[in-house]
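Left out: one protein chain. Kept in place: all the others.
Which chain is which? They are A, B and C, in the order written, and residues in each are numbered from 1.
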Amino acid sequence: MTTDLTPSPVRLHAVAGKGQPEPTPELEQLYRGFEQELLVPLWTQIGDLMPRQPQSKAVPHLWRWDRLKALAAQAGAIVPVGRGGERRAIALANPALGGRPFATPTLWAAIQYLMPGEDAPEHRHTQHAFRFVVEGEGVWTVVNGDAVRMSRGDFLPQAGWNWHAHHNAATEPMAWIDGLDIPFSYYTESQFFEVGREKLPPAERTTAERSYSERLWGHPGLRPVSMVQAQPATPLLAYRWVDTDRALADQLALEDEGQAGTLSPGHAAVRFTNPTTGADVLPTMRTEMHRVRAGGATRVQREVGSSVFQVFDGSGTVTVGERTWQVARGDLFVVPSWQPFSAQASAAGALDLFRFSDAPIFEALHSHRVQVTV
Amino acid sequence: MTTDLTPSPVRLHAVAGKGQPEPTPELEQLYRGFEQELLVPLWTQIGDLMPRQPQSKAVPHLWRWDRLKALAAQAGAIVPVGRGGERRAIALANPALGGRPFATPTLWAAIQYLMPGEDAPEHRHTQHAFRFVVEGEGVWTVVNGDAVRMSRGDFLPQAGWNWHAHHNAATEPMAWIDGLDIPFSYYTESQFFEVGREKLPPAERTTAERSYSERLWGHPGLRPVSMVQAQPATPLLAYRWVDTDRALADQLALEDEGQAGTLSPGHAAVRFTNPTTGADVLPTMRTEMHRVRAGGATRVQREVGSSVFQVFDGSGTVTVGERTWQVARGDLFVVPSWQPFSAQASAAGALDLFRFSDAPIFEALHSHRVQVTV
Amino acid sequence: MTTDLTPSPVRLHAVAGKGQPEPTPELEQLYRGFEQELLVPLWTQIGDLMPRQPQSKAVPHLWRWDRLKALAAQAGAIVPVGRGGERRAIALANPALGGRPFATPTLWAAIQYLMPGEDAPEHRHTQHAFRFVVEGEGVWTVVNGDAVRMSRGDFLPQAGWNWHAHHNAATEPMAWIDGLDIPFSYYTESQFFEVGREKLPPAERTTAERSYSERLWGHPGLRPVSMVQAQPATPLLAYRWVDTDRALADQLALEDEGQAGTLSPGHAAVRFTNPTTGADVLPTMRTEMHRVRAGGATRVQREVGSSVFQVFDGSGTVTVGERTWQVARGDLFVVPSWQPFSAQASAAGALDLFRFSDAPIFEALHSHRVQVTV
Partner (left out) sequence: MTTDLTPSPVRLHAVAGKGQPEPTPELEQLYRGFEQELLVPLWTQIGDLMPRQPQSKAVPHLWRWDRLKALAAQAGAIVPVGRGGERRAIALANPALGGRPFATPTLWAAIQYLMPGEDAPEHRHTQHAFRFVVEGEGVWTVVNGDAVRMSRGDFLPQAGWNWHAHHNAATEPMAWIDGLDIPFSYYTESQFFEVGREKLPPAERTTAERSYSERLWGHPGLRPVSMVQAQPATPLLAYRWVDTDRALADQLALEDEGQAGTLSPGHAAVRFTNPTTGADVLPTMRTEMHRVRAGGATRVQREVGSSVFQVFDGSGTVTVGERTWQVARGDLFVVPSWQPFSAQASAAGALDLFRFSDAPIFEALHSHRVQVTV
């Protein structure tokens, strides 16, 4: 095994510190042996590998919606959509993750842009995905033959390994946000991909108000007796803004009446869930909508794992670790693992924040932690 | 232990049959010894105790709504509601269960009746319960201080050990159906009961359109982030007819469009579920609404455990084992364990059937079986 | 429905008490109407049906092993074993359960007796079962072709719907205890039964020391990679006394060393579990072995559901509700639901108690309660 001609990638240097060996010639010889045999001692790495608490490689960062939107529109004019590239999706690249298209170490967040009449070709992949619409309407996402319309405020989960395509049936371009677990799948090397039909039949380029999935699964607390098995991801393909908005308004009204419901005073929040289990919509991603009352604020909280937020409505101030930003509709920002997060709504109106995170991964593995610090 | 003065309740007689002992004097002496020591041999009992398939002690039976209603109204005139009797509830007594108030060996079904202005006092018990409203409106069920209005078609689950009371705020009497697992709790001897406050405060005798529970939990696929733990029974206290009706209509419309959704051709069905788990609303009772298209029929099915049905709307024919009845709105009937059941809607319109059963008990214990025979 | 010629089994009588109606002629007329329509009002039944806490129909009772054994031996002489009667099993009949062969409302406990060379024919049933051997050896229980020897102290679970037969390969008769959920299956009407082969082939009348199941599953913390799915009941067919005894001794020794492990001071206890889930061996029955140190005692405890105990070794005093007995090897007694239980070992030596109960039913349905009162 030591006969490979390629030089070893291991490079070892004596480091100073408590519990570290003396930098003697013998140590240097030992390190050369390690390098040759592709070995790395823990004692030179422990600070980085085993920190007292998560030390994210990612940093807090904000992307402005107007800048994203403008570049996406520019791409709409010159970049085709079709087989090979598959999607006109432009991903957030956390500035501390080496230029990779990863918003956080586990999460992908991209703006996708479709011109009038355009189709994004059908494919499927094991990566879980969702769409969230901060503005516009007119695009249909066709999932296993079920056409789901997309409008402002709608949340459309897309469990792994389902065939899907997009079609812009409107006369205007449309942009929305895609969230996926691409970085997680990439690091853990667990992903599969297949291309689908080259063209959808007319019946799947539909104009129905409600998708099949909504007609089967969109009734509160009710499920078809023909489909009573638990499913790892939600069969409901659209969570409409009218419902989400009402649920948030109800929580704040209940708070006004002295009833429980909000997450903390002035802070309403709903989680999108899988009606077959009550758990998160997707095995790897948690998705929520938060509303902070005008002039109100969330608590300061940090948790294991990372999040991406998009401002859905209103304006205010958000603080992530040592960064603070004024935010407005459409702005996106990331909260790295274990960084404190809080948000304040402006006095002018409520602040609505869409959030997605990798929390289900840690909950499934019993390693989730949350700490409310204020 | 044989010094008890009370005579032994054991009575043994030699029985003829394959594998049975000769009825000799020695056998008689042995049986007298068994009786004295409170022992019963399997070989005299096995046919009854271990049948080839469930042989229900209960029989199929139908109760006519008009007769029930008339008797309940009569009770309304002369039977008070208050502490001690607790409820003006009149239970179906399966004719083959010895005059006990058990619709089936595990299920209680009663008509409850409340006069204008009356209150049924607050109490709680570990038996799980629900209300189903086949007609009328105006009563409030107050659960842990949350007043829930009741109207035709509404289904109101009531998990065990929650405080609850009823109040008729209308000017007319109101009747509805109570379903409970009283016989199951009774046989298994697992029930607790407590009386509550003597009088509800005015704030809990409310006129709000939606209960707190509906405002928190009545949004499809959404749950409050403040309440993300799984709960053994549903926190949603009302499943409204408008939603149930729409879900059934959607299934039949999907069938018309060639899409999956119905349970069998012409037969739509939804199950009431716990949004925190996707499972049945109550740990011991399954509750469903079925709609058979005009002129259509269900398949013939039998399953382990028993069911009670109430005709919610329409008319038609139902067959249970060897019994067949014409049924109309409000009629109640029971399907004993492993008896074949089917229903046909009249040509005039759809047949809507509310059903509850003890299936979750058997599913939890891995002993459920279903057989579709036609 | 009121045209049945059989008289109604419902009999109603006005009862005195708080919340009860006046015994007027109108009430009598109402009750006659209820009887005719097969209806029973809650207010006449609530005290029995909905007690403040479980009020078992069963009573504490003790059966002496020497009496049981003598009667079983007598049966061995004159009662054949074969198809039809199926087993020479003689069940405990709780004196307050109407002479039925039910030790408690949910549990069957019987002494089974097999003469040298005899075979109990193969069958299967959905009722779950186990054998526990208080003395003797030489019988083989053959489960799906796997012959499992039985010796003093061994516990042999027998999940529902597995083929099984017994064969006495020794020169002496052998007796053991059978525990089943027959009463529970009977009341809930969920049981199936099939007869098997008339004669087992020689290969299944074996003399191997360890059964196939023990060779696959009898290694602590290890499972075959070829069988990694969870199973509702244990695949391990014998839990040997050498292991049980050592586990109990270890707990008491740990206590002596100041380490945790015992259930309470001087009281060691192990539960027989399903290695594929860590849960109870059978979906409906909990089985445990308890050891009370010489001169020691258990705490006083009551719980929902009923138990049957057999003294495996030692002697002492047990108290169930208001009954107290001196007990010795082989004696059996029942603890009805919610009756306080405690045991004291004599000063001469430890008291070993085998126990089975219906607790998994209540745990599965979220209705289990335990109260330690002293």
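Note that in this section a residue touches a chain if its C-beta (ideal position, glycine included) is under 8 Å from a C-beta of that chain, and two chains touch if they have at least 3 such contacts.
Note that the structure is predicted; figures quoted are calculated from it, not measured.
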Inset, instruction - Could you run through the displayed chains and say which ones the absent chain touches? - result: A, C
Legend entry - Hidden partner chain, touching residue among C:A253, C:A348 or C:V372: C:A253
Inset, instruction - Decide which residue listed in C:T24, C:T277 or C:Q371 touches the omitted chain of the complex. - result: C:T277
Legend entry - subunit C residues that touch the omitted chain in the full complex: 212, 215-226, 228, 230, 234, 236, 239, 243-244, 246-247, 250-251, 253-254, 259-263, 269-278, 281, 288, 290
Legend entry - Where the unshown chain meets subunit A, residue by residue: 1-2, 4, 6, 8-11, 17-22, 24, 26-27, 30, 33-34, 37-43, 45-46, 49-58, 61-64, 67-68, 71, 74-75, 77-101, 105-106, 110, 125-127, 160, 182, 184-194, 232-233, 283-284, 304-306, 336-338, 358, 360-362, 364-367, 369
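Here, only the chains that are shown with their structure count from here on.
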Legend entry - Which two chains share the largest set of C-beta contact pairs: B-C
Inset, instruction - Look at all chain centres (mean of CA atoms) and spot the one farthest from the centre of subunit B. - result: A
Inset, instruction - Could you name the chain whose Cα mean is nearest to the mean of all protein Cα atoms here? - result: B
Legend entry - Whole-Å gap separating subunit A and subunit B, where each centre is the average of the chain's CA atoms: 44
Inset, instruction - Measure off the straight-line distance from the CA centroid of subunit A to the CA centroid of subunit C, and report it in whole Å. - result: 52
Inset, instruction - Hunt down the residues of subunit C that sit against at least two other chains at once, touch-wise. - result: none
